[in-house]
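The block underneath contains the structure these notes are about, expressed in structure tokens.
For this depiction, one protein chain was excluded, whereas all remaining protein chains were kept in their positions.
For reference, chains read A and B in written order, and residue numbers begin at 1 within each chain.
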Amino acid sequence: MNLIKKNKIYWLTNIASLLLSVSVNSQNNDEQPSNYQDAVIQDIQEFRDFYTNKFPNIDINEFKDGVYAIDEKSREQWLEIEEFAPYEISVEDGEEAFGQNFANGKSYIDCFPNVEDGIRQNYPYFDTQTNQVITVELAINQCRVVNGEVPLAFGKGKLADISGYISFSSREKTLNIKVPNEQAYESYMAGKKFFYSKRGQLNFACADCHLQIAGSMLRADILGPALGHPTGMPVYRSKWGELGTLHARYAECNKNVRAKPLELQGESYRNLEYFQTIMSQGMQVNGPSSRK
Amino acid sequence: MTISRRNFFSSLGTSAVYLAVLSSLPSIAWAKWNIKAFTAPNLDAAIKVNYGDLPIVDSLMVKLKAPSIAENGAVVPITVESKLANTKSISLFVPDNPTPLVAKFNFSENSVAKVKTRIRMGKTSEVIALVEANGKLHRAGKAVKVTIGGCGG
Partner (left out) sequence: MKIRVKAKEKNGLVDAKLLIKHPMETGRRKDKDGNLIPAKHLTTITIDYKGETVFDAHMGTGVSKDPYLSVSFKGVKGESFEISAADNTGESAKKTVEIK
């Protein structure tokens, strides 16, 4: 893809990380985390610049509203729905579920003590102990399992409602995703590669629709810019009639390009979410959101 | 004693009798839910069950707001308002739905004849509002397109 060729930083850092992994076999304790945080700054800036150039009349902070930032007619309908959005019921259900005790007497608040102060803006984070990206949804189920409860189904339903409650309590907080070490950076790069790679019978990359031709129409849909995609998650799709997570949407989108949908909360989608959220660094959490 | 509209219509004879009785109806008759109205399979039947043979006139005093292209046919935001005095009720119809009568809103003198709701449209259709006031049905309509998405599926 031309976009990748143009992105010299992508190749430079790719080679750099290859060299690093060859020359340094074991953990380098002298590595400063800020190197990797700095390494993504350039990507973030270039990503943002692409959209602010493509949509010069849209303020950077408006991209959190997705399609509704770039299309007046659908924005009108969205505002009507937002007068009393259906997700408010889901948030209430999620809050109720969050407050329920587990069989062992503990509850979610023990895992997420600061939920009322807003925590969504820190997700997903890279867990340096287990070397993996942890999303809100994964953290919710981890909390359940640690406390002897059966994990909830990913995608929709009770877990999505709890995620919705967490997002709602974190509204207006700004995304603050850390890239603490080399492994985190690798996960970031894996997510980035996913975003730019072609897949499916229709041979589309996420970047094709949501970057290169964002704002154009695909049949009767307007393609939303990827900048700001994760801010409004989970999403209440009119089509679903309920809240669904970002990974539920990833799976749907993959199916739409005739690609096999991957495992919800599997490594690929988590890395993709990590990359996407880093690209929206500094934007406001405004989930859950309504979409068509 | 209030007379339910359903019982009233089923006992009607000629329209002359109907018109004569209408003016002596109490201003508010909180009718029971009418299954016949809501299961009527076409627009004409739905109107007839609800209103008998009340004359229908187009009216600019009935404001109907609906999107020209619905984002999703399952959730179409509608605003309907009657600027007519003595508005008794506002009904919403989607003629191309399997059962065209969507909702009927009844007002007292203490409520405002303006309602917002969200309706379902199975396919592209007109949305029609009928306002019952002063012995007539005042009509407004708006065409709403319902499309199949591309990436939304």
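As a working rule, contacts are C-beta pairs under 8 Å (C-beta built on N, C-alpha and C of every residue); 3 or more make two chains touch, one makes a residue touch a chain.
What you see is a predicted model; the values in this text were computed from it and never measured.
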item	value
Among A:Asp71, A:Glu88, A:Asp110 or A:Glu267, the residue in touch with the chain that has been omitted	A:Glu88
Where the missing chain touches subunit B, by residue	28, 30-31, 33-34, 37-39, 74-76, 92, 94, 97-108, 110-112, 114-120
Hidden partner chain, residues of subunit A it touches	83-84, 86, 88-89, 92, 241
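Simple rule for what comes next: only the chains that are shown with their structure count from here on.
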item	value
Mean-CA-position distance for subunit B and subunit A (Å)	44
Subunit B residues within the subunit A interface of the complex	67-72, 74-75, 77, 79, 116, 118, 147-153
Subunit A residues touching subunit B - in the complex, by the definition given at the top	73-74, 76-78, 80-81, 83, 86, 209, 217-221, 223, 237-239, 241, 252-253, 255-256, 292
